[in-house]
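What follows is a single structure, and I will ask about it in a moment.
Removed: one protein chain of the complex. Kept in place: all other protein chains.
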Amino acid sequence: MPHLSASRREALNFYLCISPWLAGLLIFVLGPMLVSLGISFTRWDLLSPPRFVGLRNYERMLGDPLFWQSLKVTAIYTMLYVPTELVGGLALALLMNQRVPGIAVFRTIFYLPSVISGVAFVVVWMWIFHPEAGLLNLALAQVGIDGPRWLTDPHTALSALWMMSLWGLGRAAVIYLAGLKGVPKELHEAAIIDGANAWQAFRHVTIPLITPTIFFNLVLSLIATFQTFTSAFVATNGGPLDSTLFFVLYLYRQAFERFSMGYAAALAWVLLLIILALTLLVVRSSDRWVYYEGARR
Amino acid sequence: MISSSLKPDYAIFAVPPQLIPNPPRWANYPEALTFVPFGRYTLNTLLISAVTIVGHLLSCTVVAYAFARLRAPGRDALFLVVLATMMLPYPVTMVPLYVLFRALGWINTFLPLTVPAFFGSPLYIFLLRQFFLTLPTDLEDAARIDGANTAQIIWHVILPLSRPALATVAIFTFQTSWNDFLAPLIYLQNPQNYTVTLGLQFFRTSYTTSWGYLMAAALITMLPVVIVFLLAQRLFIEGIAMTGVKG
Partner (left out) sequence: MQRPLLQHASFAILLTTLASILAACSGAANSPPPAPVERTVVVERTVVVAQTVEVPREVVVTPTAAPQAADAKIVLRVGTGDSGEGLTPHLTIIEQFEKENPDIQVQLEPVGSGDYYARILTQIAAGDPPDILQIGDDAVPNFVSKGAFVDLAPFIASNENPLDTGIYLPGVLEPGQWEGKQYLLPKDFSPLAVYYNKKLFDQYKIPYPTDGWTWDDFLQTAQALTKDTNGDGKTDVWGVQLPGPWTTGFEYWVAAAGGRLISEDGTTFTGYLDSPETATAVQFYADLYHKYKVAPPPADLNAFGGGNSEFDSGKAALRLFGRWPQSGLKTNPNIDLGVVGPPVGAKRANVLFWGGFGISAISKHQDAAWRFLRYYVGAQGAEVWKDWALPTVKSVAEASGQASDPIEGVWIGELNHLAPRAYVSTPYWGATADPALRKVLEQVIIDPNTDVAAALKTAAADAQAAMADQQ
């Protein structure tokens, strides 16, 4: 292609290769997103036609204590969960990465909990958190501690959900595992030969090489945690006393239980802005700490 | 769970809990499986999952490669758009999406659950992009000098190095569409077309739940995911060897 400069050809190639996604964006994603933005300026009960109300839904949030409560719950949970997933997931991945006999079974066992679907999962945890007969409180009683009432105590319910979420670590670990597999063994071995101990080699060779994976897990868990829904929906339904009222749970309730789709849509767009702002912060900072072996700028 | 799946309902939340059911109620298994046509639902779900996996692997690989390697104006902004499409909670796009799929005549078919996969998923585009960015560029540069085009580079250079990441995408896709609840709930109307998660919901009514059946059915329907994981995770082991050879 002599008449096209190399950089133009590369750009053309880029747009060609992302064309499936672009088309999907235009067909399936953008329309519904824009419609929901439009809905956020209306009052709509889903049964009768929507009514335009301007910015009223957004103004309503400011004076809605449950909006602030759900934001607070979600923020606290995110601060608890995201670091746990980053560190815990990596630790689990390192375990799964060992080359010992039976590792396949071991990996599967650790991944298993994240496979169990909603309802069954919650029943297992009701067994664990049951105030009188739960495994957790029976274990605590063995060491002389009178355990709390977990899911029925507003002070402990959110922590209990956090503990439940640790079961999903297997998912993050699998992503780390894929990242760890991309680290050439030679580099690690070379560092050891140069006199580094195992920790130093891990810290200075492995970690920098998997920063793209860490970045991925960080951004993704931010996006996902802010949208936590199922565990609260099934296990506590936001209670007791709204102590586990997650943002998206509140939004779902507004949409389908309180018949305020307009308000729900406004809540959704505020959530999008919050997550987007946080993601941008992480993306901006990534220049300083994420190392891309193969970046081409 | 296994323990609960073998109990009559009244014993499941007994205080104190019985770890070993006495006597075990094996009948929960055959009864749960005849109660709801899980054979049919499993086939439906397998079909949806398989098509979705193919769709994701095809589209996400190419799109992610472009975001990782090809330079173009607007690339970074578009990548933020990829991320942003994950940030709007599903409940508020549900109704417009339904209207869209209805206009296409796709309601009560598997199309709403499978076709979008061929247009890429932001999650897996992001995942693969991150992975591709960790691969050294030397091999590609060499291939390019030898006159390889983009397709040949993805095919001969990137793919062989990416097995762990592709396996991850396949596993996650499988699990996600296996456990997906809301989308089948909204788009599938005829019980013939239901998926496994919708079937599991049959054990709950507004006021009562058949816990024993639910547990038995949940365990059985988990099996395919476990098997897929067991098979796919072997690709992780291979990943090491490949890197060793090429690197």
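List of remarks:
By letter and in written order, the chains are A and B; residue numbering begins at 1 in each of them.
Keep in mind that, in the parts below, contacts are C-beta pairs under 8 Å (C-beta built on N, C-alpha and C of every residue); 3 or more make two chains touch, one makes a residue touch a chain.
Fair warning: this is a prediction, and the values are worked out from it, not measured in the lab.
Across the entire complex, the residue among B:Val54, B:Val81, B:Ala143 or B:Val226 in touch with the chain not shown is B:Val54.
Of the candidate positions A:Val115, A:Leu136 or A:Leu151, contact with the unshown chain belongs to A:Leu151.
The missing chain lies against chain B, touching residues 8-15, 35-36, 54, 57-59, 61-62, 91, 94-95, 98-99, 102-107, 109, 111, 115, 118-119, 149-152, 154-155, 159, 163, 166, 181-182, 185-186, 189-191, 198, 201-208, 210, 213, 231, 234-235, 238.
Touching the omitted chain from chain A are residues 1, 3-4, 9, 12-13, 15-17, 19-20, 22-24, 27, 45-48, 60, 126, 130-132, 149, 151-154, 234-237, 239-242, 252, 255-261.
FYI, only the chains that are shown with their structure count from here on.
Listed in rising order, the residues of chain A touching chain B in the complex are 7, 10-11, 13-15, 17-18, 20-21, 23-25, 27-29, 31-33, 35-36, 39, 46, 104, 107-108, 111-112, 114-120, 123-124, 126-127, 130, 132-133, 135, 138, 171, 174-175, 177-179, 181-182, 184-186, 209-210, 212-213, 215-216, 219-220, 223, 226-227, 229, 248, 251-252, 255-256, 261, 264-265, 268-269, 271-272, 275-276, 279-280, 283, 292-297.
Looking at the complex, you find that chain B touches chain A at residues 1, 4, 12-17, 59, 62-63, 65-73, 75, 78, 80-89, 91-93, 95-97, 100, 116, 118-120, 123, 125-127, 130-137, 140, 150, 161, 164-165, 167-168, 171-172, 175, 179, 181, 197, 200-201, 204, 211, 214-215, 218-219, 221-222, 225-226, 229-230, 233-234, 236, 239-240, 243-244, 247.
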